[in-house]
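Written out below as C-alpha cells is the structure these notes cover.
The complex appears here minus one protein chain, its other protein chains still in place.
Each chain carries a letter (A and B) given by its place in the written order, and its residues are counted from 1.
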Amino acid sequence: MSRPKALDLALGVLDHQLVDPDGRRCGKVDDLDLELEVEIGEPARVTAVLVGPRYWPGRVRGPIGRLLARLGGGDGVKVSWDDVERVTSAVELARPASELGLGRGDDRFRPLIERLPWA
Amino acid sequence: MKAIFQVALGILAAIGGFVDIGDLVFNVAAGAEFGFSLLWVVVVGVVGIIVYSEMCGRVAAVSKRAVFDAVRERLGFGVGLVALVAAQLVTFLTLAAEVGGIAIVLQLLSNLPFLALVPLAFIGLLAAIWFLEFEWIERLFGYAGLCLIVFVVAAIKLEPDWGSVAHGFVPQIDTGDPLVYLYFMVGLLGAAMTPYEVYFYSSGAIEEGWTPKDLGLNRLNTVIGYGLGGLLSFALMITAGALFLPQGIQPQLIGTVALGAEVPLGQVGLLLALVGILFAVGGAAIDTCFSFAYNLAQFFGWEWGKYRGPARAPRFTLAWLVLLVLACCVIATGIDPVMLTEYAVIFSAVALPLTYLPILLVANDRAYMREYANGRLANVFGVVYLVVILFVALAAIPLMLITNMGQG
Partner (left out) sequence: MRFSDLIDRQVVTESGEYLGRAFDLRAALRPGRLEVTGIVVARRGLLERLGIVQLRALRSHTRVGGDVVPWEAVVSVRGHRIVVRDDRS
C-alpha cells in the first residue's frame, strides 16, 4: 500500500477552491469539521468540509465576522469528507455541486443575468 | 512561424495597453515639474511590473492559482479580506478615473457636453465587453492604443537636449524640492505598477489555460510588452519636459496632455494623441472592471471567467456590471478625473504590498511551484522590489499630505 500523503490542513486544504466533477467552481473551504474524541486505536479525522458565510464567524471573530456572515446571506453547507474525491491544488469533489447544495449563490443570480436582453 | 506572429501581436497589444490614465497624468506632470530627471524612476517602475507580472503569470501557469486565490490561501480569511477590501477600493477609484478620462477625450473629440458623454462611454465599454471576443478586445484597444507612439515622434521632433535626457536615467534626487520629487517618485512607481494589471494578467493566464509550457511566453509578454510600453512613458515625460517645463505649464487637464503632440505635430498629432489616449484608457477601463470581478470571485470561490459566459458565472458578471455603473455614476457627479486619478494612483501604491507579498510567497513555495519556484535571481529581484513597494506604500500618503498632492 502506498504511503499516505502528508499534508497540513491550513496550508493544503483550508481556504482552497472546491471544484465539482464538471469543473465547476463552488466555493472555498471555509472551515473543517474534526472528529477528535475517538476510541483508542481510531485515528482523529476530518469529517466534513464547511462552506459558506455561516462559517465565517469562526474565522473572523467578533462583530465583524457576524456582520460579514449576515452580508453573505448566512448560508452554509456541510460537505462530508466522503464526497471529496481528491486534494490537489483544489479540493475536488466526487459529486456535482447541485447534489451537494453548493453553488447556490450563483444559482440565485442566474435568472437575473438571463433576463438581460442580450445575454 | 505563425506562433511568432501570434506572440508579436500579443506583445503589440500589451504595449498599447500598458499606458493608462495614471501613467498619462503622472508622467506628464513629472515632466512638467522636473523635466527629465525622473526618467530613471520610470525604469524602476517598468522593471517592477515585469518582476511582479512574471511571477503572477508563472504562479498561474504552474499552480493554477490567480492572485486572490494565493492571497486567501497565504494570508487566510481575515487578513486576506483586508487585502481584498483595499484592492477593491483602489480598483474602483481607478475605474472611475479611467471612465472620466474617456469622457474627457470624447468631449475633446466631439465637443458634446460632458454629461452626455458619460453614458456614451458606458455604452461603448459595455458593448465592447459584451459583444467582442476577449482576444478582439485586447487587439482593438491595444492596437488603437499604439497611436500613442505619436508621443515618441513628438518627443524627437521637439529636439530636447538629449544630454539632459540621458542624465535623467541616472538615479538622482532634486535637492531643490526633494519632497515634491519624492511624491512624484511614489506616483510614478504606483502608476507603473498598478495592481489591477497583475490581477487581470494572472486571471487571463488561467483563462487561457496556461501550463508550464507557456512560461517562455509569459516571460516574453512581460519583458517585451511592458518594456516597450515603458518607452511610451518616457516619451510622455520627455515631451512634457521639453514643452511644458520651459513654459511653466502644469497640465491639469487631459487636453493639455494631448498638447504635447499637437505643438510639434499639428492637428494630426492631436488627433492621434486623442485616439491613442481614448483606446489605451478604454482598454485599461475594461481590464480594471474585470479585475474587480476576478478578485471578488477568486477570494470567495465563485465561478468566474469571461470565457465561461455570463450565465455560468452570474455573480462574477454582476460584479463587473455593477462596478461599471457605479464608476460612471461617480464621474457623472462632475468630480475632476485628473484629481481622482492622482488619488487612485497614490492609494494603489499603499495597497500594493498586500497582494505582492502573497505572490512572492507562493512563487517560492515548492509544493505549489515544483521546479518552477523562484530561483536566486528571481528572489533577488523579488525581495528588492518588496522593499521598494513597502517604502512606497509607507511614504505615499504622508508625501501626498505634506506636498499637497505635489503642489508643494
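Keep in mind that, in the parts below, contacts are C-beta pairs under 8 Å (C-beta built on N, C-alpha and C of every residue); 3 or more make two chains touch, one makes a residue touch a chain.
All figures in this text were calculated on a predicted structure; none of them were measured in a lab.
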Touching residues on chain A - with respect to the absent chain: 4-14, 31-34, 36, 43-46, 50, 55, 58-59, 81-82, 84, 87
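Rule of thumb we're sticking to: only the chains that are shown with their structure count from here on.
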Centre-to-centre distance between chain B and chain A (centres being mean Cα positions), rounded to whole Å: 34
Residues on chain B engaged by chain A in the complex (per definition of touch): 63-65, 69, 72-73, 76-78, 80-81, 130-131, 297, 299-304, 310-311, 313-315, 317-318, 367-368
Chain B partner contacts - residues on chain A that touch it in the complex: 10-12, 14-18, 24-28, 30, 51, 56, 59-60, 68, 89-90, 103, 105-106, 109-110, 112-114, 116, 118-119
